[in-house]
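In this view, the complex is presented without one of its protein chains, the others remaining in place.
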Amino acid sequence: MVEIKDKASEIIDLASELRWQVGDDFHDRLTEGIYADAATITERVEQKPDRKISYSFDRALDKILTSGTFGFPIMILVLAVILWITIQGANYPSGALAVLLLDIVYPFLKDISSNLGIYWWIDGLLIDGVYMAVAWVIAVMLPPMAIFFPLFTLLEDFGYLPRVAFNLDSLFKRAGAHGKQALTMSMGWGCNAAGVVATRIIDSPRERLIAIITNNFSLCNGRWPTQILIATIFIGALVPSGLANLTASLSVITIAMLGVFFTFFSSWVLSKTMLKGEVSTFTLELPPYRPPRFWKTIYTSIIDRTLIVLWRAIVFAAPAGAIIWLISNIDVGDVSIANLAISSFDGFGVLLGLNGVILLAYIVAIPANEIVIPTILMLTVSNLAITGVGAGEGVMFELDSSSETAEILKAGGWTVLTGINLMLFSLLHNPCSTTIYTIYQETKSWKWTSVASILPVIMGFVVTFLVAQVWRLIAGV
Amino acid sequence: MSDQIASSCDDCAFHNIAQLKKLGVNVEDTDYVVTLAGNPNTGKSTVFNALTGLRQHTGNWPGKTVTRAEGGFSYNEKRFKLVDLPGTYSLLSTSQDEEIARNFILFGRPDVTIIVVDASRLERNLNLVLQVLEITNKAVLCLNLMDEARRHDIIVDERTLAKDLGIPVVPTSARSLEGIPQLIETIYKVASNEIVCKPHKIKNLAGPVNKAVEQLSSKISKIYPEMPNSRWIAMRLLDGDERVVTALQNNEFLIA
Partner (left out) sequence: MTPDPGIALIVFFILVFVGVLLWKIIKSPFLLQNIKQSKKALVEDILKQLYHVEYSGRTASLNAMAGALKLSDRKIVRLVEDMSSHDLLKLDQDILQLTSSGRDYALKIIRVHRLWEKYLSERTGFDKSEWHDRAEQKEHTLTEEQAEQLYHDLGNPRFDPHGDPIPTEAGEIIETHWKSLSSLSENTVARIVHLEDEPEVIYQQIVAEKLHIGSQVKIIASDNHEVKFFSEGEEYRFSPIVASNISVKELTAQEKYEEDVVRLSSLDPGEKAIILGISSECRGASRRRLLDLGFIAGSSIETEFASPSKEPKAYSIRNTIIALRGDQADLILIKKVNE
């Protein structure tokens, strides 16, 4: 080893000495030399016509897609169409999957297990707990992702997305972020874990961290259904029934826009504080437009993005299902762990304009936002000992009509304030465990993973707290 | 410290098993390790898919594959392991992607490095090609996106290019699998030393810079006569590349 060290240091010493002589523009000179070689060779081997003619189609398209007049309208239109197709298109397959997995397969499994005479707690843990959680995640998560990601990927393959980053860059620059964050943010509306993976396109370390940490403020598709349900029950009900739907939709959009606001706000704060020392560079290549290959894109994006993310979600949802079942079925003294937890969280929950059930649901449902509402319903019913609804202790459920759901929630003491704050908290809370795991995979840093996990939940506490107090002051309750 | 690089055997593998293991590549059941380097947006992943039949997603985005993708194919009863590297403009900037790509070629010593270039922007792509050729002697140039070049009426004289670069050049359009069989055959020939490359070395360095590079690289060759890329290592040291300094100190360049 000594010999190796000696040899190495002999070389390194000479290098140091030569570096002093060459000066600090070595990199410049080297790159110039390489490009000079490249130019000489290219000169010898390449014949090309006037570039202006050959790329005229690309440039003409660029002029439209990045123009002051049409740039933004086209962008908003494209995004709106994608979201609309995703939400509308996912309804039917989601419903069908729910019927299949929850109404057909679940009773079937229960039958088999009771025929085999399996112990009730094995049956409960595996079928009521693990199976239900996994089934729920698949039913809610798979269809929108299977629609959203391929559409996004088609735009990506065509070459439109870099133009979006180009159009929006000045906006993001003001928040200390990179234009490409526009895309990782939109990707987050599909799934935050996928959004975090997508930040790989940002090649500047500081801006990439910003995009990773703030991705959670994009309302992911696991949270859209919660928003829509709660908005329908609590906000839609505030206005005449003719306007109910419109009001509810607008309130959900408001929450999503609030998420965009928080993305910019926290990007700006991060870039000015914790991350200001990280290296920052900017380059954005605008590749030529290429016709996407439709079927291949659909196939690969489902394999590449949807299934990988879905698999991660399932891996995390399965143990969560088990835990949800266990806390509802294991009693300490006379009370289940779930009810104990609910009563101990209730004080803090009420302070925030929420309640103990919601806080417990967000703790146990950390693997997937999809199972928050079913868990809340199950916990509420079991906490109040309502009979005739649901399928038993620790079995998550959802109801077919929102009015039935509303009845249960109102029985649980929910008010309009609870609804609004749940919507806010659903936007501002820690990322799901799939996303946290993905953040760690991408950053390999516990520090940034913790920041990304804790920052939003603190913001959630503060925002819901303030809204609750102001609400109570004004309403005088 | 015996070196086993300058082996006389004609078609044996060249790759560094120990380093490859460290880089996380399993080389069991593999005769040759082949890697894909190239600029972003040159259809590198499409070439990867065409070679392996895998369905890796290929986006129209600079810098798609940050983690490596791996696959395999066989030809003439030899099994090839194919490793896709992140697309980079250069190997000099020491960004995360470039570090991954650079370390793989430098320490893993793949049996063949396929450099995928966009035929319609040759000059820009040659920047990376010339850097790779400073590191490795065993390379194939995959002149991809020929269909696009033809659409823009760009003609590349691939024979002269091969002669100038000193490595085989295969024109392809990976999207339509055009040229892929020829590419596989060429990979095999380079791996088995049927084709011996004499890669181009960077010539146009400014006087004092060139002198410093020469002086340092001859020192390196004197101390490590078996080091194939002493010139490139000299360039990296002069550029203050800490990773290369550590590699020298830990003796990572040699096959133990």
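Letters A and B mark the chains as written, and numbering starts fresh at 1 in each.
Methods note: a contact is a pair of C-beta atoms (placed from the backbone, for glycine too) under 8 Å apart; a residue touches a chain by one contact, two chains touch by 3 or more.
These figures come from a predicted structure and were not determined experimentally.
Undergrad: Which displayed chains does the hidden chain touch?
TA: So, taking every chain into account, the missing one touches A, B.
Undergrad: Of A:88, A:114, A:245 or A:283, which sits in contact with the chain we cannot see?
TA: The single option touching the absent chain is A:283.
Undergrad: Which listed residue (A:32, A:393 or A:407) would be found touching the missing chain in the intact complex?
TA: A:32
Undergrad: Which one, A:20, A:295 or A:446, makes contact with the chain that was left out?
TA: A:20
Undergrad: Tell me which of A:128, A:156, A:169 or A:398 is the one touching the absent chain.
TA: A:169
Undergrad: Quickly run down the residues of chain A that touch the omitted chain.
TA: Interface with the chain not displayed, on the chain A side: 16, 19-20, 23-24, 26-28, 31-32, 35, 51, 59, 62-63, 66-68, 71-72, 166-167, 169-171, 173, 179, 205-206, 275-287, 350-351, 465-466, 468-473, 477.
Undergrad: Spell out the interface residues on chain B facing the chain that's missing from view.
TA: The list for chain B reads 89-90, 92-95, 120-121, 123-124, 127, 239-240, 242.
Convention: only the chains that are shown with their structure count from here on.
Undergrad: Which whole number of Å gives the spacing of the CA centres of chain A and chain B?
TA: Taking the mean C-alpha position of each chain, the two centres sit 37 Å apart.
Undergrad: What part of chain B is in contact with chain A in the complex they form?
TA: 1, 40-41, 55-64, 66, 90, 92, 95-97, 122-124, 126-127, 129-131, 148, 151-158, 160-161, 164-165, 175, 200, 202-206, 208-210, 212, 215-216, 219-220, 223-224, 234-235, 237-240, 245, 248-251
Undergrad: List the residues on chain A that touch chain B in their complex, please.
TA: Touching chain B from chain A are residues 3-5, 7-12, 14-15, 18-19, 21-22, 26-27, 29-42, 44-49, 54-55, 153, 156-159, 161-162, 200-201, 203, 205, 285, 287-288, 290, 292-293, 296, 299-301, 303-305.
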